[in-house]
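As you look at this complex, bear in mind that one protein chain is not there, while each of the others sits in place.
Chain IDs A, B and C follow the sequence of writing; residue 1 opens each chain.
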């Protein structure tokens, strides 16, 4: 057992840190969706130009194929340098891209993967539907084969960056007469196709990154199907473990940084009764407890990455990280409101305090998006402990 | 709406308080089960002699049939005077007795009810079995009709005061070939019958009040059956709402008293670092929070009793009181350990500190016994909110 | 002792619920979101006509002469309906005016003049003479209007125009209008001490009542969703991970309601532990509403995270109401300093 990184790893960290410091975007990330897209892609292009695109991608697809430890280092430094969130780049780099790598034809791979890496396109996901949330496989958006096309009609929801995306990994129902997991098809949808309308959904902190997407007889070439008609469920599940334990590294480092910043704020600010916030021992102890819990979350990240580096297939421990990350995220940013005191009533978007209020509001989604905490607990109990379904 | 009690009620409170103060048992309640039985019965006889037995029982059965408000007052004063727990008297006064009142023959009533009121007998309950806990109706202790007797073989568990009880309200299975709720019979079992063995179960705080009871071809006259053969489930359920909202009054007053005592202790004692415990603001705020929550529990008790005094049939709000009482009991006595600090390591049965440690350990049972908190939540969600089963 | 509602209270409940449903539905929050004022003038006048702002004021002072326990039922509906506008501070301000000897002002407030409320910043003080000093925030105040400032000892009304640096800022709650401001020795135009009228105590109880309404609203929203939302071929309410949080909301709603009316009656009957119960009500109902509203967002899933859904509005309003009259931390400290309840 060791925590020390090798000289090679340490050199890598130095190199990464230097590059990030020198190349961090100086402008504030815009709130407007179109401008945000351009900002995110420009940032991806900058990484690509410097050889940092796709650090976990296989070399054969143009990635860096860095060992897990160096991926960890990359994400740690990324978070510490407060670089822009992966947001608009996420589906391409971490979900659709990896899916194409393992399931698509060489032609699709050759066409799409370089564009993703080079920051030329934004991908979005078309999985969830209004009536298919946790029960994703009950999706009803239908696709009818018409010659060499699928004709898609229906609705998706929670499609991040849908209004500004170029492509979508889309799940459609191609057979209504078989058990629900067996009639689903995974297809690449060109978001410029006629018949698609994407409407932004405003979220509780005022963000506009999610969208509903409506499909009215949208024609998609059957050649865009990946993994074969009616085989979409297995395609959709094939990337679940692509991250191999690094998925929550950025969030975990941000949590750690946030707790330290809150401690500093509690020392420098005064509460309603005029004394330094930190002297409210009840609050101080919550901050200390947050330190301990965040430390444990980081340790679990390290342990998980250590194990995954030795295993072919990551275990279900990823659900543990997600569950604890969600819980701590909610707790830490709720604590931030306590540190702010009555100043948390104000949410002006120009001030530092608003960061904390925004993060608090955003934190509600941490136990919902990407699989609710309830679903994670089912997974852990059933797959790790073997409890009955 | 008013909180003020009538002059009649206030006079009643005065009378009760005076009587309780003058007649409270002076000796410590013994820990030995046989001695405890005698102590509890003696205390019941004292109340009986003074006309206080069965304050909620109908006059026709020798009770006082006090209005709910005066029952509330009685229990409040009872708790404030720290009188002995109902323990060994509970099943007779609050469960088996009331069941007999509504379901038994006049002969049974005439024979048993006066003995219960007068403190001549101890009743116990034979409902739960090792394999039938929350799923009580799955009980398997079998009774075969043999002439004018039932012959009972099987095992019961969680029978409080089983080894020293005179009678038992016993649920047996008389028909194995019908749906489980339909083959159950409620019968009065004489605990002196040959073939009965009661073994004490030691509990986590060292108590010996629970027992397992084993039945080896125990012969019980069929005339002891109440409500008819195979009709026992409805008999067992007929007393569920007998308390009409007063069931947790004693516990609630004790919680309130406990919180106040803990605040006093926190003011007078010093913690490891030498400063008064109350100056640990994190702890102080937990004590304040406990005050607010205990106040709300008391208010709900008052509200519940007010409603029940106007309704024929109490609603499922009783489950709410039980759930919150369990939660707060666990929280308050856990808090007690924090106030005691390292002195909570010691559990010598002679000292005041041990009271708190004992109560903490006992509190584990508050969310288990008499229907687990999980079951209470099911009941509230399904019966109050109408959620699907 | 009887804590069931009187026929008069049942009437307050049904008429105020109907008025709010018709005139100030929750959708008004989004409709007014981009307006500088969150008040619907017509609805406000309607409320004044119904006597809402002087419901608990003695008839001798031009009020309806009801008790705080009656007002609790009105404010529970206002909370449930997330009605926008300074209802709470206006009702308290009418008392400050009336008991502070400003009958005309009391009458104006009762007739529809609005009064917002001051949220003290660090080191904000109401002096012995009632003058206000320090950095502060204003909730639902108007530039040419009045603001109420309250401490455990006294309550005062000041002119917003006497404050400096009044700057609107976005509030976490889209149904509330917030400003930052400073006061340096601003003299009150009306003042009343707690021994004459316990304004802060009444504020605690009415804030608690609003929080109870919120708790009840999210309980119903969650239960309805648990019954109607189908996943894996069953209503999600069959899952204990949904069912049990709903049960907890039901328990919290009852507890908060019980404590709020207990506190109100304790006040109306002049019990010496009235402050104890009022602070307990605010603390208990505040925490319960907070927990229930957050659990509701979770139960609603993605929908609960959208601006269009009401779930977040309950969370945010509950949060704002928790900040009133010192905020949770200060309230806990005060409660612990009081003698035990009777």
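Here, a contact is a pair of C-beta atoms (placed from the backbone, for glycine too) under 8 Å apart; a residue touches a chain by one contact, two chains touch by 3 or more.
Only a predicted model underlies this, so the values are computations on that prediction, with no experimental measurement involved.
> Would you indicate which residue among B:133, B:221, B:316 or B:388 is in contact with the undisplayed chain?
Final answer for the missing-chain contact: B:133.
> Given that one chain is not shown, which residue among A:219, A:289 or A:334 touches it?
A:289
> Which residue, B:81, B:203, B:230 or B:257, contacts the hidden chain when the whole complex is considered?
B:203
> Which one, B:38, B:87 or B:374, makes contact with the chain that was left out?
If we include the chain that is not displayed, B:374 is the one touching it.
> Of the residues B:33, B:68, B:357 or B:385, which one touches the chain left out of the display?
Result: among the candidates, B:357 touches the missing chain.
> By the contact criterion defined above, which parts of subunit A meet the unshown chain? Give residue numbers in ascending order.
Touching the chain left out of view, subunit A contributes residues 1-5, 9, 69, 72, 256, 260, 263, 284-285, 287-289, 291-293, 295-300, 302-303, 305-307, 309-310, 317, 320, 323-324, 374, 376-378, 380-382, 384-389.
> At which residues does subunit B meet the chain that is not included here?
Counting only subunit B, the missing chain is touched by 128, 131-135, 138, 157-158, 201-204, 206, 210, 269-274, 280, 282-283, 337-338, 341-349, 357, 361, 364-365, 367-369, 372-374, 377.
> Residues of subunit C in contact with the chain that isn't shown?
Subunit C touches the chain not shown through residues 239-241, 244.
By our rule, only the chains that are shown with their structure count from here on.
> Comparing centres built from CA atoms, which chain ends up most distant from subunit B?
A
> Closest chain to the overall C-alpha centroid, by per-chain C-alpha centroid: which is it?
C
> Just curious, how far off is subunit B from subunit A if you go by their C-alpha centres, in Å?
Between these chains, centre-to-centre, one finds 52 Å.
> Of all the residues in subunit A, which ones touch at least 2 other chains?
Where subunit A meets two or more other chains at a single residue, that happens at 280, 282.
> Quick check: what residues of subunit C touch more than one other chain, meaning two or more?
242, 329
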